[in-house]
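Here the structure comes first, spelled out in structure tokens, and everything after it is commentary.
Every protein chain of the complex appears in place save one, which is left out.
Per-chain residue numbering starts at 1, and chain names A and B are given in the order in which the chains are listed.
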Amino acid sequence: MEILKIEHLKKSYLIERAFEKPSEVEAIKDLSFTLHKGKTLGLVGESGCGKSTLAKILTGLETKSAGNILFRGKELAHYSKAERIKLIQMVFQDPYQSLNPRKSAFEIIADPLFINEPNLKNSEIKERVYSTMQDVGLDQTLSHRYPHQFSGGQRQRLGIARALMLRPELLILDEPVSALDVSIQAQVLNLLVDLQRKFNLTYLFITHDLSVVSFMSDDILVMNRGLCAEYGSKENIIFNPQNEYTKLLLKSSPGAN
Amino acid sequence: MRNLFKELKKNRGAFISLIIIASLLFIAILADILALHSPYTIYENASQLKPQFSAYQLNNQNQYFFLGTDDLGRDLMSRIMHGARVSLMVGFTVVFISASIGTFLGAIAGYFGGLIDRIIMRLTDIIMSIPSILFAIVIVAVIGQGIKNAIFAVSFVAIPNFIRIVRAQVLVEKNKQYVYAAQLFGAHHWRIIFKEILPNCMAPIIVQCTLGFSDGILNCAALGFLGLGAEAPIPEWGVMLSDARSFIESSPYMVTLPGFFIFLSVISFNLLGDGLRDALDPKMKKSH
Partner (left out) sequence: MNLLDVKNLHLNFNTEHQQTLSALRNVSFHLNMGETLGIVGESGSGKSLTNLAIMGLLPDNAKVMADQLTFEGRDLLSMNEAQKNQIRGKKISMIFQDPMSSLHPYLTIETQLTETMLAHLDISAKDASLHAIELLEKVGIKDPLKKLKTYPFELSGGMAQRVMIAMAISTQPKLLIADEPTTALDVTIQKQILDLLKELQIKNNMALMLVSHDLGLIAEYSERIQVMYAGEIVEARSKQDMLNKALHPYTEGLLKSRPTLYSDKSKAELYSISGIVPTLSNRPQGCQFAPRCHLKKDHCEKTSFAQTMHNKLSREQDIDKIAGHVFCLERTLRNEV
């Protein structure tokens, strides 16, 4: 089932510099793809390709310049902010910066509930927080600790738990394991796969690591300078790439052979 | 907090300052009990007495004036002690007013940017371009003298310090991913400012509060010295200093005592503020 359909998305920024005419920078030139429920689309690209801009547009931090974004057939901009928050959520890259250092783990995870479901009783909130912590493999006795008392992998789990609290349908994962040690990466990736199966989540998995994207994705979209270089099923992209840029990426991946 | 205290202990100056301030606080709070006389009582035959341990015969009673008396015959020790109360209250009020207004303005300037930022920063620049004591004098000249007006004037000129510090810190924090995350979960702006960003700005605010305390005391004493601050007979150290000018040769202790206490409290708050800044800064980095 199609859950997200992007058609000819464009996004340009106006850069104003003192004493110069304002210039236009096209972060996304023309992008089209589809996400199916319960599946993972791996978004691969290097810096400047537009993947962070795409994440910002989908989460509402930026507005698109042109094109259609259809969530379950309805234009995303037509959903209210409150509705959109419960549909699309995000897990961030930096396990150190993405958690407020002054809040306890419990407060961080419960925040989305505090903000969006103010009528919940404290006991209900506690129950949901603890159950989500269990889902991501964190012991509930750790809930009173502060971020600096957790390891990188545990912090990412906190970030995932927080993103799951509102039971979103689509989860955007922005390089979720890039800042982690290799032995921890595997733990978190396995967790993400489990969660996807358990809750029928749809993932937009942004990364630069082709091996990780190969493991996680059903379909892959390769972005280069705001355009789609190649788009297809994982098998096609990894084992039968057509585009030169895709081939270059595959060749450059260290030890991918 | 415990860690903070331990860090602070390492800095000798800051630790001693903490003790001094605590003692001043103690004296200020219990001035009524500790002082042997009221600061307002005039002993007609006991004016300009030097500080003495022995009793002084007055109307067939033994009176003790450990720090001497001023030209009107008022006990100096009592006036100094009550003066501590006045000064600390002044400092506290100045800090409270300037910190709350300054933090609020700095936070909205940093967070919202744009026109609000520009307006607030230009106002800050204007206020900061004039030396603070001068500006305070102008304000008091306009609204009239008296201790309440002096406090208002001194608070006003202290606000820009907080605005700048808080704005700088907010600018740093607002681009961090946890703020982005909060926006994503639907937190509205005010919630983000007060619950996410400001708690992470506490270190520089606390330091500035401590330093602002000393500035507040000093500026109010200066206004008092110039006759623009507390009205007689309030025992404010600056006013006492000013009143004692003509007696500098005959009774120098009338000048040195209030002067010394002004010096002591200002330097203690300054050293404490420096010590706090050092204790809090590396901690911020260590906890990463």
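As a working rule, contacts are C-beta pairs under 8 Å (C-beta built on N, C-alpha and C of every residue); 3 or more make two chains touch, one makes a residue touch a chain.
Computed from a predicted model, the values in this text were never measured in an experiment.
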item: Among the chains presented, those that the missing one touches; value: A
item: Among A:120, A:193 or A:227, the residue in touch with the chain that has been omitted; value: A:193
item: Where the unshown chain meets chain A, residue by residue; value: 40, 46-47, 151-154, 181-187, 189-190, 193, 208-212, 214-216, 234, 238-239, 248-257
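Everything that follows uses one rule, which is that only the chains that are shown with their structure count from here on.
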item: Touching residues on chain A, where the partner in the complex is chain B; value: 59-61, 81-82, 85, 89-90, 92-94, 96-102, 111-112, 115-116, 148, 159, 162, 166
item: Chain B residues within the chain A interface of the complex; value: 176-178, 180-187, 191, 196, 199-200, 287-288
